[in-house]
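For this view, one protein chain was removed and the others were kept in their places.
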Amino acid sequence: MTAEALDATGFAGPHGAKPKQLSWGRVGIYAFLVIAALFFLVPLYVMLVTSLKSMPEVREAHIFNLPREPTIQPWIDAMFNACTGRNCTGLSPGFWNSVKITVPSVIVSIIIASINGYALSFWKYKGAEFFFNLLVFGAFVPYQVVIYPIIIGMSKVHLFGTLPGIIIVHTIFGMPLLTILFRNFYSSLPIEIFKAARIDGAGFWQTFFKVMLPMSVPITVVAVILQVTGIWNDFLFGLVFAGTENIPMTLQLNNMVKTTQGTIQYDVNMAATMLTALVPLIIYFVSGKWFVRGIAAGAVKG
Amino acid sequence: MTDVATTAIAVEAPARRKRRIPYAAIIGTLPMIIVSFSVFFVAIIFVVIWSFTNSGMFPGFNFVGLAQYTRLWSTSLWQVAVNNIWFFGVMSLCVNLVFGFLLAVFMDQNIKHESVFRTIFLYPFSMSLVVTGLAWQWILDPNLGLQESIRNLGWTDFALAPLVHRETAIYGLVVAGIWQGSGVTMAIMLAGLRGVDQEVWKAAKIDGIPTWRTYLFIVIPMMRGALGTVLLLQLTGIVRTFDLVYAMTSGGPGIATQMPAMYVISFITVRLNVGQGMAAATMLLLPIALILIIRAIVTTVQARRRGINA
Partner (left out) sequence: MQTSVSVKNLTLAFGAVKVLEGLNLDVGTGEFLVLLGPSGCGKSTLLNCLAGLLEISEGQIFISGKNVTWEEPKDRGIGMVFQSYALYPQMTVERNLSFGLRVSGMPREEIEKRVARASEILQIQPLLKRKPAELSGGQRQRVAIGRALVRDVDVFLFDEPLSNLDAKLRSDLRVEIKRLHQRLKNTMIYVTHDQIEAMTLADRIAIMRNGVIQQLDTPHAVYNNPVNLFVAGFIGSPTMNFLNGRIDGSTFSIDALNIPLGNYKFEKDGVGKLDGILGVRPEHIAVGEDAKKMPFQLDSEIEIVEPMGSDTVGWTKVAGQSVTFRCSSDIPLAPGQKITIGFDPARGSLFDAQSGVRV
């Protein structure tokens, strides 16, 4: 070994940490991800900047430019003044309708589904699996298929086009997924907890309320997220079942945007769209990881 | 215990006991029993029955055989709708799967700010399809949207306004659908990728298998669960396609972007021809029924192969 082969530290050949190099591969990965991120962000950005512009500026058609004179007037108009046909109330009635529909629907559907999941996991009676399999099947049935018989049934009991009616509809169509969700959760708990409760003498409801329910916080959070966004974003059931008194925000938004008289107020329309998306967006950003978990949990069927 | 005592008790208790019925559980699940039976069983039977009648504004039981189906398949609106759902479905499914998988793979490369990217890719899923449709309609607006904006930059013959042309409108829908849904695909696929045993990666590395090959031939076959989930999610979503089209194109221009689900709704709400609507609804049920039957067969075969584990 010659003296030249040794460097200052006295080692020959590679030694110590391998020198880091920024490979083209890494650059490519980040380039792909950034471009993809831009694709996902553009609509939100465009909606946001447009909603803060005044109409003359919108007509210049520079959709990417930031507003020269930002104004929140379109947002105020969208919420309180914009017209749907001759009805100039903005989206606020739709907003309150959506609240009135979403809150009870979420509560009722989750209560029912959690009892279902609990019973299916621990108290299987003869025939329980049959009904559960029907529900699983229901999770795959396109809503449009069974809407008509439900309309007929609802009319028969005079609930068609009423608030309780649409709450029932949301409960019905939320049941398959939520029941699967809760059943999978309770089935994943150690069965020994249930056995211990039986030996302690707790019955169906006592075990549910005192032992199982307090353990169900995580899955309930997931279910709430799933249901709030799902019901808030619903369009079809609102269209068919809500009736003119209770049209939800999404439906009112669509009507507002589609039935403008005279010049189309794009800035107000964009503000209205943002407003409608706001509730689920806030839930998404606040809940973060839980939302992802909800998707994964909801996606794992059967 | 003495023999006497044993026999005495044995007389009082028969050897076979009757099954205890958990009444509380049945009462607790009454909503499930009612809903699953009436909505997902009885209602569907009624749908099928009505599809064989000439029900008009109100449902009746005047049977006309397959007349509604003959009429359905000879209606150009339905034909267009079926073509559209095939085209839209295959396109969205392929792009969604490929794009979602690529995103997941790229996200899996030890990325800085992974959670930021994840948040960005996934947020559209929290938005309703109506909002998605309206937002993309605005961006693709020929006069004020992307096209005009780029023309204003000096590229005066730039053309990107798919929604106003019959032939291209459906591509606009696909883009919006991908935008809304591929983040979920990414999230599920990423979870699937992360679920693959790390030692498989180590083994592949020691064997000198290139990364892309490892993904393609080792990892993808190992994440069948995630793939199945994504597929199921996308397929059920596609058959239901309604809100997005309703908000973005209302089925237009003309009838260029009509969908089967819209056909059903329009026949039961606006056109008031129940028999025809139910025939279309029955057709919607067909692919789902097929998938479920195949699934049921597969699971029973698997269960039988595994045997019964007590």
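Details
When the chains are written out, they are named A and B in that same order, and each has its own residue count from 1.
The definition used in the following text is that a contact is a pair of C-beta atoms (placed from the backbone, for glycine too) under 8 Å apart; a residue touches a chain by one contact, two chains touch by 3 or more.
Keep in mind that what you see is a predicted model, and the values were worked out from it rather than measured.
One of A:L66, A:I111 or A:M215 touches the chain omitted from the figure, and that residue is A:M215.
In the complete complex, the residue from A:T89, A:N184, A:Q206 or A:T220 that touches the missing chain is A:Q206. Checked against the full complex, the candidates A:R26, A:R198 or A:K258 give a single residue touching the omitted chain, namely A:R198.
Interface residues of subunit A facing the missing partner chain: 190, 192-193, 195-202, 206, 210-211, 214-215.
Just so it is clear, only the chains that are shown with their structure count from here on.
Centres computed as Cα averages put subunit A at a distance of 15 Å from subunit B. Note for the complex: subunit B touches subunit A at residues 19, 21-22, 24-26, 28-29, 31-33, 35-44, 46-47, 50, 59, 102-103, 106-107, 109, 111, 117-132, 134-136, 138-139, 143-146, 148-149, 152, 179, 183-184, 187-188, 191, 229-230, 232-233, 236, 239-240, 242-243, 246-247, 250, 261, 264-265, 268-269, 274, 277-278, 281-282, 284-285, 288, 291-292.
Listed in rising order, the residues of subunit A touching subunit B in the complex are 26, 29-30, 32-33, 36-37, 39-44, 46-47, 50, 58-64, 112, 115-116, 118-120, 123, 125-126, 128, 131-132, 134-135, 137-153, 171-172, 175-176, 179, 203-205, 208, 229, 232-236, 239-240, 250-251, 253-254, 257-258, 266, 269-270, 273, 276-277, 280-281, 283-285, 288, 291-292, 295-296, 299-301.
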